[in-house]
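Here the complex is missing one protein chain, while the rest keep their positions.
On to chain A.
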Amino acid sequence: MNHFPGTWGRPRDDVYGPYDSSYLQTTGPKTHTQSPAVTGTSVIAVKFKGGVAIAADNLASYGSLARFTDVKRLRKFGDAAVIGFSGDVSDMQYIDRLLESIDIRENYSAHGNQLNAKNLHTYLSKVLYKRRSDFNPLWNHILVAGFDSEKKPFLSSADLLGTTFSAPHLATGFGAHLAIPILRRLFPEERSIEEISKEEAVSALKDCLKVLWYRDARSMDKYSLALITQDGIEVHEDQQIEAQNWAFAESIKGYGAQTV
């Protein structure tokens, strides 16, 4: 160690050659807001008869490091909605502060006019789109679960570009690849939401979380699950993925130090 902090933690010049200091950028535009740092992985959600179920694990990764293991990525908005965040955790906290201030403002003069999940989703998608248009995106992919103005279950997503998408079941991040096929098999298009019970939706989400825990290296077996029904919102935090069976791992070949 020497007395030049600028060289601390960097490869030694005598071993690796001169460091490319153009990355240091003493001048020039700020770029650290244009990529995520601490991230949460998938959020998955399913509509069922009379409500919506949504789940996400409790992990916030720093790159590939499992850095924070008790991060709640499902946020309640009053009694109206649950918002699930994947992507950058600090941006999630910023959006959470926005939502908090809206909630306070709305409750000053409620008069029976509460924002519903659909209103929130519209608002959040505009915020995300505004920030991407400033070249300073909020690095999140969010799912909003709740009810619309006609008291029908509502589920929709918005990503860091402000793109919105809605479907009876949704997943962000790795879940879009691993959970959606499972959910599509369990709840095919021709099956109406009216036929899906709450228990069925919850067990489907648990199955998906387990598959994600098996196969997504940025996931964890501790998770939160929220149920939004007309009776209110139940959030179950610190849940554990049960009945794990890693036997399948024996048959996986082709990665790492395996020689056979």
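Quick note on the criterion: contacts are C-beta pairs under 8 Å (C-beta built on N, C-alpha and C of every residue); 3 or more make two chains touch, one makes a residue touch a chain; residues count from 1.
We adopt the following convention: contacts and distances are computed from a predicted model.
Chemist: One chain of this complex is missing from the view, so tell me which of "Proteasome subunit alpha type", "EF-hand domain-containing protein", "RBR-type E3 ubiquitin transferase" or "DNA-directed RNA polymerases I and III subunit RPAC1" is its UniProt name.
Modeler: Hidden chain identified via UniProt as "Proteasome subunit alpha type".
Chemist: Considering the complete complex, identify which of A:Asn2, A:Ser64, A:Asn113 or A:Ser251 is in touch with the unshown chain.
Modeler: A:Asn113
Chemist: Pick out which of A:Ser149, A:Ser197 or A:Gln244 touches the chain that's been left out of the picture.
Modeler: A:Ser149
Chemist: Under the stated touch rule, tell me which residues of chain A contact the chain that is not displayed.
Modeler: Residues of chain A in touch with the missing chain: 109, 111-116, 118-120, 122-123, 126, 149.
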